[in-house]
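Note that this complex is displayed minus one protein chain, with the remaining chains in position.
Lettered A, B and C in written order, each chain numbered from 1.
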Amino acid sequence: MGLRSYIITRILLTIPTLLLLLSMVFLIMRVLPGDPVALHFEKKATPEQMESMRRALGLDTPLWTQYIEYLGGLVDIGYILEHGYPNLGKSMQTFEEVGGQIFSAFPATLELAFYSMIIASVIGILLGVISSKSYNSILDHLIRGVGTVTYAVPIFFLGIVFQLIFGVYLRWLPTGLRINPAVDPPATITGLYTIDSLLQGNLFKFFESLKALLLPSLTLGIILSGIFIRMTRTNMLETLRLDFVTAAKARGLKESTVTYGYALRNAFLPILTMMGLQFAILLGGAILTETTFSWPGLGRYIVDRINFRDYTAIQGAVVVFGLFVTLVSLVVDILYAYLDPRIRL
Amino acid sequence: MVILGTIIVSALVIMTAIAPWIAPHDPAKTRVGPIREPPSPQFPMGTTHLGQDMLSRILYGGSIMLQVSALSVLVCFLIGVPLGLFSSYVGGVFDRACSLVIDAVYAFPGLVIAIAISAMLGRGVVNMALSIAVVYIPSYFRVVRSQVLSIKELTYVEAARGIGAKWYTILFRYVFPNVIPSIVVVTTINFADAVLTAAGLTFIGLGVEIHIPDWGRDLTSGWAYLSSGAWWIITFPGVMIILLALGFTLIGEGLSELLNPKLQR
Amino acid sequence: MPLLEIGSLTVDYPTSRGTIRAVEDVSFSLKKGETLGLAGESGSGKSTLGLSIIRLVPYPGVIVKGHIRIDETDIVKLREHEMRSIRGRKAAYIFQDPMTSLNPVKRIGAHFIELIRTHEPNTGKEEAFERTKTVVENLGILSERINDYPHQFSGGMRQRIMIGLAIALNPDLVIADEPTTALDVIVQAKILDLLESLRKVYGMALILISHDLSIILERCDKIIIMYAGHMLEYVTSIEMHRNPKHPYTQGLLQSIPNIELSDQKLVAIPGSPPDMLNPPKGCRFWPRCSYAKKICRVKEPPLIKVGRNHFVRCFLYGKKGVHVERNRKS
Partner (left out) sequence: MMEKIELSIVVLVLIGIIVSSGTMYYMTTVVDNLSTLTDDVSTLTESVTNLTSTISDLALIMSEGFQEYAEAIAALTARLAAIEAGLATKETLIVGTTDSVEKTLDPAQAYDYFGWCILQQIGGTLVSVEPGSPKGSDFIPDLAVNWSSNDDLDIWDFNLREGVTFSDGTEFNATHVKYSFDRAIALIPSIPEGAPAGLGYDAIIDRTEVLDTYKVRFHLKMSFSPFLGILASRSSTIVNPQYAPIAQINHTTADPRASTPVAFAGPYVLSKWNRVAGRDVEIKLDANPNYWDLASGYPRMAHVIFRFYSDAATLRLAIEAGDIDMAYRHTSPTDVLDLEDNPNVKVWWGTGAAIQYFCFQTKRAPFNDTRVRVAVTAALNRTAVCDTVFLGLSDPLYSIIPPGMLGHTEAFQKLGDANYTLTTSLLAAAGYDATNKLVFDLWYESSGHYPMSAEQALMYKEALEGSGVITVTLKSADWAGYKQNRDSEIMDAYIYGWYPDYVDPDNYAFLYWAKWIHTNYYNETINGLPNPSYPAYLQQVALYDEARATTNITLREELYAQIDEIAVEQCSVVPLWVGSGWAVTTPPIYGVFLDITQDMRYWLIYK
């Protein structure tokens, strides 16, 4: 099957998944106790007022109508072209476009996720390779120990410890926010501070935002690296026992060539797939990390909004998260196909 | 590893169990001592910002974590396993549907769902457990399913079918026993995850009521007093949670290593 | 002077359940251009012996005793990087299963170029490429295929490539470990012929490891019969044809179908090879030996010389060793 058709099928497959997610959340949110309408009145409002507010919020229609309307809004191409983001409805609390809110918050999460992923992969793969190469030795046990422990640490605990060490005592890195408060954030192009500041050739802001990024992404990355270490190690062990590795050794190739060019290169494919799967976990962790580092991202947005019963907001966030995860897994699959000569699409 | 893990977990369980007899104070009682008192002979782990005895809270505090994780694991097990067995054995449209739903949940950041659900259900051990369970059912389902699909085709199962054994006989007599090992592994890992997720939920403010001593809550509330140098409020619970999660993880990893012949050299 | 000289080599596999002595007290030597066959049932330690020559005994195996001299240098003492310069350059190894012995994500050509440039760092890309072409053509493979991936080749083709990789740097010694077992019969002969011809062309010494005595008989000058890590008999193939000494060897020969003898009845050796964790005391073979005497059970027989280039490890032969009549109709 050709690459294009492959991708297309993959995308088509994601649609029902997303739809399911959406419907589930839609229902869950509607069952939540706490009426968003009531939240608009500091003091008890008259029934008429409640009714008008209910109408304003579009909650006066029956559930299924709301549902259909919501789905309709999602696929409203004209709207997307106009605003640059899909119509996710209006916030139940602030009446703002949820789409706008989410896409203003998303870059922060994306940036965090991206850097943490890099950190996690580097630590995970390097340590994993080393420990697999020195199988069943002290080093191996140490590294595995590290991996296991990191897996068991509550992510926000690690974050707090980092804040304490690097923020409070050493004063090296900021303990929160996306950039040093004394500095105006770079003008928004992509919303990723590091990228924007570079695009504007402002290295100072670039380093400032990098400094702010370091602690959160390190926290998230280290936690995740535990899993990566384990994955890499297992796969490496399996690959290292394959004939072609021994054969390569028998040809007197360099140690590094054998390890990286032969073993890792082949072990990497399954690792890649698992990384894709870990992405959901990473985003979950991002929620806690963002709360710990007052990082204005999608995770904190959700936590904020749940208290307001902001149906539309949470639905929107869920949809975006879902899209993101599926997109990543799609990319991973394509990468896999690309990297493995046996699958020539 | 398994042994070490078991030691840790059982040690903590015992500690929590005998807390009422050994705890020097009522863990919830405020102002048993001065507030935010650093560790001292009289308060070996210091006191909280309300002057509660940290030591007593540590001794008691595990019960919530343990209850939540145990309960959620139980729920996962009772739903995930049978569902996985049945749907994969039956196959066809039902199987497809199940897998689709499960994958939808699986592909999604579990914490978000957990948060939403536990916000819906409100506080309390059971509610926390349920919201966590929902997140981890998929992993059971998937493991069981993949296993069954492979076992189903094995000759002896074919044979059993051949001699006209009832489907449930086959499922529970022939298939289920072979699935158990991998389930055990998932379960232990799930325990660890449940503990951490519970801590996470508490951190976001969806934990149990304040008068119930809980490591997660102390860890969270301790955060605010860290910058005023009250390290003991956050450190001890943090360490305990790590120990508990670590214990389960060790068991899980150890088992999976034992059960994974690929890694036997 | 011998190209390869092995003295009282002993290899152990320490495992959690105890130590397996896979090769015990093996000594032999090999001259330039000679061919030696290592025969024995699987688990007899022949592969371990072969691998220990390039010091690649798989984890957790270790060479505990003895020396392996290639051109007078004892490789057992060499450091890892020095060892690397020997592998592939002086001594090459051909593995059993060609399907899994090539890096699936590397092009065929890349394997060769990599090999050449590792050992001769100052060869340019083009030169390496040209050499690769010639080698591949010698193997009877179209040179334009060197840009294909392994999975695009058949088993036989891949084994040819493995052979090519082995001889690419024109080593003095090639060790072929069951080179044809994984292939179907028609291909087997072709591969072996190829190996034979190339060996003649390049004048290399060859160690052919196989459980199939017939192959070894027809292609090797010298033969070593391995059993449970022990060298039971060390003999030239001609001598082996004329009078095999060891009961085990005889048994093996009887289990080979022979076209000349239409009415030959094949006799299999009773019993099965011993558990290497606790091998039988005394002679390793006595439980299956029809001539076993009391002494065989208690004392380990020494390797004794019974003729020119003919050694055997059995109490049946000694100073006044009893000659067993070969119960072979003639």
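Observations
Just so we're on the same page, contacts are C-beta pairs under 8 Å (C-beta built on N, C-alpha and C of every residue); 3 or more make two chains touch, one makes a residue touch a chain.
What you see is a predicted model; the values in this text were computed from it and never measured.
For the chain that does not appear, the touching partners among the shown chains are A, B. Among B:174, B:191 or B:223, only B:223 touches the chain that is left out of the view.
Remark: the omitted chain is touched by one listed residue; of A:154, A:185 or A:322 this is A:185. Touching the omitted chain from chain B are residues 1, 3-4, 7-8, 11-12, 15, 18, 22-24, 28-31, 35-36, 42, 44, 49-51, 55-56, 59, 119, 122-123, 205, 209-211, 223-228, 243. The chain not shown here touches chain A at positions 33-36, 38-46, 48-49, 52-53, 56, 91, 93-97, 100-102, 104-105, 108, 126, 129-130, 133-134, 136-141, 163, 167-168, 171, 174-177, 180-185, 201-204, 255-256, 259-260, 291, 293-294, 296, 298, 300-301, 304-309, 313.
One rule holds in what follows: only the chains that are shown with their structure count from here on.
Common neighbours of chain B and chain C under the contact definition above: A.
Top-ranked chain pair, ordered by C-beta pairs in contact, is A-B.
Centroids built from CA atoms put chain B at 23 Å from chain A. Among all residues of chain A, those that touch two or more other chains are 135. Looking at chain B, one finds that residues 265 touch two or more other chains. By the touch criterion given at the top, residues 135, 242-244, 246-255, 257, 261-262, 265-266, 339-342 of chain A touch chain C in their complex. Residues 100-101, 103-112, 115-117, 119-120, 122, 192, 196, 199-200, 203-204, 219, 223, 226-227, 234, 238, 241-242, 245-246, 248-250, 253, 260, 262-263, 265 of chain B are the ones that touch chain A when the two sit in their complex. Here chain C touches chain A in the complex through residues 54, 56, 58-59, 80, 83-89, 92-93, 95-97, 100-106, 114-115, 118-119, 149, 151, 162, 165, going by the rule given at the top.
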